[in-house]
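Missing here: one protein chain of the complex. Every other protein chain is in place.
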Amino acid sequence: MRDVVEIGIGREAARTYELEDITIVPSRPICSHRDVSLDWQIDAYRFDMPIVGHPTDALASPEFVIEMGKQGALGVFNGEGLWARWENPEEKIAQVREIALDNDNPTAAVAFLQELNKEPIKEELLTAAVKKIYDSGVVTAVRVSPQRASELGPLLVDAGMDMLVVQGTLISAQYTTDGTELPLDIKDLVHGTDIPVVVGGCVNYHTAKHLMRTGAAGVIVGYGATEGITTTGEVLGINVPMATAIADAAAARRDYMEETGGRYVHVIASGDLNSSGDIAKAIACGADAVMAGPMLAQAQESAAHGVYWPIVAAHPANPRGAVVPVLDEYEEEGEEYSGPSLEVVLTGPSSEPFGTCDLAGGLRRSVAKCGYTNLKEFQRVQLSVH
Amino acid sequence: MRDVVEIGIGREAARTYELEDITIVPSRPICSHRDVSLDWQIDAYRFDMPIVGHPTDALASPEFVIEMGKQGALGVFNGEGLWARWENPEEKIAQVREIALDNDNPTAAVAFLQELNKEPIKEELLTAAVKKIYDSGVVTAVRVSPQRASELGPLLVDAGMDMLVVQGTLISAQYTTDGTELPLDIKDLVHGTDIPVVVGGCVNYHTAKHLMRTGAAGVIVGYGATEGITTTGEVLGINVPMATAIADAAAARRDYMEETGGRYVHVIASGDLNSSGDIAKAIACGADAVMAGPMLAQAQESAAHGVYWPIVAAHPANPRGAVVPVLDEYEEEGEEYSGPSLEVVLTGPSSEPFGTCDLAGGLRRSVAKCGYTNLKEFQRVQLSVH
Amino acid sequence: MRDVVEIGIGREAARTYELEDITIVPSRPICSHRDVSLDWQIDAYRFDMPIVGHPTDALASPEFVIEMGKQGALGVFNGEGLWARWENPEEKIAQVREIALDNDNPTAAVAFLQELNKEPIKEELLTAAVKKIYDSGVVTAVRVSPQRASELGPLLVDAGMDMLVVQGTLISAQYTTDGTELPLDIKDLVHGTDIPVVVGGCVNYHTAKHLMRTGAAGVIVGYGATEGITTTGEVLGINVPMATAIADAAAARRDYMEETGGRYVHVIASGDLNSSGDIAKAIACGADAVMAGPMLAQAQESAAHGVYWPIVAAHPANPRGAVVPVLDEYEEEGEEYSGPSLEVVLTGPSSEPFGTCDLAGGLRRSVAKCGYTNLKEFQRVQLSVH
Partner (left out) sequence: MRDVVEIGIGREAARTYELEDITIVPSRPICSHRDVSLDWQIDAYRFDMPIVGHPTDALASPEFVIEMGKQGALGVFNGEGLWARWENPEEKIAQVREIALDNDNPTAAVAFLQELNKEPIKEELLTAAVKKIYDSGVVTAVRVSPQRASELGPLLVDAGMDMLVVQGTLISAQYTTDGTELPLDIKDLVHGTDIPVVVGGCVNYHTAKHLMRTGAAGVIVGYGATEGITTTGEVLGINVPMATAIADAAAARRDYMEETGGRYVHVIASGDLNSSGDIAKAIACGADAVMAGPMLAQAQESAAHGVYWPIVAAHPANPRGAVVPVLDEYEEEGEEYSGPSLEVVLTGPSSEPFGTCDLAGGLRRSVAKCGYTNLKEFQRVQLSVH
């Protein structure tokens, strides 16, 4: 039974676990890694691997999103980011990158990001960027905030969006309101859209189930928590360690499936993913796919070439993310950025031994060594906790 | 039930939790942060946010205390500090700061602080400083030690004190004595005073309840424990991790309220507060307000401009605190200190992403994301422990 | 009973322990260390100490393997390493070493290792190396991968191999297959060989018991996990903390012995061994012997003179190990490598106080202080966990 402790007289808390607390325990005959399918299908869309890119401007230029799709993964474009606000987003991002690399203190780059995001969204810029992705033939997924989803949704559908990602740090199925604004109901949003909708983040069973009941195709668990990068825990005190958050959402998926007589909502884990082994653990805890951020930032094709920040770093009043170099070394003046290609990061081959390249290869071999051939079965693999 | 372990044969200890062990778990529909009230009212005094300043000379010049009040928080002046002993406390504090910034070893600055505190308290200096605060119109709270409370109390009331804070590292409702001194009874102190009295610190249920029974308006939980700064744990071996200490004191508040048919004593948490998220966690564990120290030291208006020490660092024989720079970098020779204003620290806006500025904003958004609109309800928010 | 926790609703995991979590608790009259026998006998072969060398090229030149035998331990030669592929393996290893010492980043050395291992195995080179060991008179143990065991086994037996070590990162008794390759059954392998076979690694009770049922003389528990060196945990997410993995395998040994009416299969622990104290803990958890890697790399006689990598660092697509200097300082240009002799590492005497030399001496004194005189009894010593 769930371990509940009394932290003080009469005040209880449930014990929770990080991905780094758990390990996967193989206990069946090993399969060939060539027999393993990493296929992930959500609604009508099929991917070669269960890896989704975080829709931050640090990664997700239209070109990056297209390349994610070409590699068999899912890129997500930010419908409220710099590409929707500026005619020269590449230049702006290069400036953010330069400030971040020149300053130990993350404040300067955050301040500049806040400034850049004050520029209003321009429909023609947003439309052009989304069309560009759509024209490439890859699945076109766009992220909007819950607050602007109703306004931007139709426009994005017209531009070719295949999948809507309604994502805030933490969202709930309903929002209460002070009367000065309209109440927000994610169910209305989902029902008002013909395309599949992914919603999140959330960190517990109840919110996950309520989000599933909105009719969403997928629910994001976690808010991309990464030490020193996404700081929601420090700023708000809110978090649930990811192994527990994922397992709880998977329980919500199972209960909701029973409640609906078979509707399957995908659980997408976002947070504390630092290696292919962490991806394997997230799936083993019950996730159907993962949303990767900092691990993808090293790729040649990432918009900020080795510098990462989460969307929430640009929050106008209360930023909860830093702008952080993810590598140890960068190019000298006059040189070009020389990170690995996105292909190498996702599917190798690589000489990097710490699980930060060939993410799909590491996952595939983990599944094979545990004696499974697909991810749905792998969700039942034996776990240990330390 | 409370988790009690046997540390050795026949020797038991209750298991306890730090604020960093717990997280807040949102599980209700999100509110607008504009609907959230952070109001805190103790006795007749109302504040915009539940933040009290630690009465150390490192922070609490009369000007700092006044600015705290103007920002809607509560500053506390130290009735036994350098302002009560020297005509030029600013100069003395500048010297302490200089010694601290010039020396890796904290001993030199502590020695100088000990020396400065040998100077006797001068009633006219103390009176003038308190009057200055009173004249500004803010709530005038003054801290005295239990030992000198009877002597200094009447003088402070005459000078305009609105609230008396009787604070030692750890206090108890009664003190036993060796006969060479009068026994001390906090109840007598409280009853002999017309203004509300806050007393502390304490670290467990029983002491908290006994302090509540003295008639105090508020009880301080903890002694400002901060790693590398307040060293009572190293020197005395005494501590209780703050999440447990706060929850136990909140249980004492509830039991005392029942015992008295409704008298509500405020619990003020002091210790291990490093970010707005920690403040949210302290409230979530049951605190009504927090006493912040090192987090406020970065403010422009702090007396020692980015250098912090707790009151107990100046203990004549047995110092239990260090004099510590709280920032990574300081002004060059000839430049002015350039920390953020107290306003930015308390209410932002800020580009600092780690929860050390906009303390009220972080708390407000935490409460909103958990679906509450005031702090009393937020004390019931779901918690997890890791 | 085994401690099982719920990491999330409906998802369980068994609690596990690292060697560093446990300590040995002496509770009997102390013996003289001169009375302690560290003898280890597996099949017909007897050793003075229960220490096996990891068959990585970083250690195991034929000369190193011979010296291990002469010192009373068991060296294992890698039948698929550089000695089987190149005529001048010493030169190649010197190059790997140089790249590793010149680069902070482990990628360059791994890439070079991958390149070197693309060279095909040449039967005459392999045969010559094995014969050389055989001719020295020591026990000739050779490691092959499960995939190539059938192919290389007969050849190695002809060359003089006394003991076959079938070792992959993680293996299972059977392998399933996609039909493009023959299914693999370790039982067939073992039964088709006249000499004793050691198989592994594995990390849990069930796999250990299945491997025992193949008829193997010994089972390797663990895959040589060492922080920053063997990175299977990061890449695959698979691991079981060693104290638990060893104790579980020892339980499999006991149950298998009952099942067979007395067949004893040796448990060889590989992973998290950083000192003689760790060796003692591994035996105390139930191991019969340990497979040491990085601790032996400091020896004069090691092939790469103070630089270590596990076999899996050379994996062509998915390397799971780094090439790492194990010492703080290395020889200057023109000087010779000056590590301790293998004799000092294994049996001292030494002035090194951290348990990394005189491995047998440390183990012997641990057994004596606990009041035992042989390793089989020492497996019952009292343990504590922290």
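Letters A, B and C name the chains as they come in the text, with residue numbers starting at 1 for each one.
Going forward, a residue touches a chain if its C-beta (ideal position, glycine included) is under 8 Å from a C-beta of that chain, and two chains touch if they have at least 3 such contacts.
Please read these numbers as outputs of a predicted model, since none were measured by experiment.
Asker: Using the whole complex, pick out the displayed chains that touch the missing one.
Answerer: So, spelled out: the chain left out of view touches B, C.
Asker: Pick out which of B:Q167, B:N239 or B:Q300 touches the chain that's been left out of the picture.
Answerer: Of all options in B:Q167, B:N239 or B:Q300, contact with the hidden chain holds for B:N239.
Asker: Just name the one of B:T207, B:Q298 or B:T373 that touches the chain not displayed here.
Answerer: B:T207
Asker: Using the touch rule from the top, list residues of subunit C that touch the missing partner.
Answerer: So the residues of subunit C touching the unseen chain are 1-3, 15-17, 21-32, 34-35, 205, 243-248, 250-251, 254, 274-281, 284-286, 328, 348-355, 358, 361-362, 365-366, 369-371, 382-386.
Asker: If you put the missing chain back, which residues of subunit B would it touch?
Answerer: Within subunit B, the residues touching the omitted chain are 5-18, 104-108, 110-111, 114, 169-178, 180-181, 203-204, 206-207, 231, 233-241, 244, 313, 316-322.
The rule is simple: only the chains that are shown with their structure count from here on.
Asker: Tell me the rotation angle, 0 to 180 degrees, that brings the C-alpha atoms of subunit A onto subunit B, to the nearest 5.
Answerer: 90
Asker: Taking all residue numbers at the subunit A to subunit C contact, is the shared part over half or under half, that is, same or different?
Answerer: Copies use mostly different positions to touch.
Asker: Return the chain whose centre of C-alpha atoms lies at maximal distance from the corresponding centre of subunit C.
Answerer: So the chain farthest away from subunit C turns out to be B.
Asker: What chain is most central when centres are computed from CA atoms?
Answerer: Measuring from the global C-alpha mean, the nearest chain centre belongs to A.
Asker: How many Å are there between the centre of subunit B and the centre of subunit C, using C-alpha atoms for each centre?
Answerer: Whole-Å distance between the two chain centres: 56.
Asker: Express in whole angstrom the distance between the two chain centres, defined as the mean CA positions of subunit A and subunit C.
Answerer: 39
Asker: Which subunit C residues sit where two or more other chains touch them?
Answerer: Residues of subunit C touching two or more partner chains: there are none.
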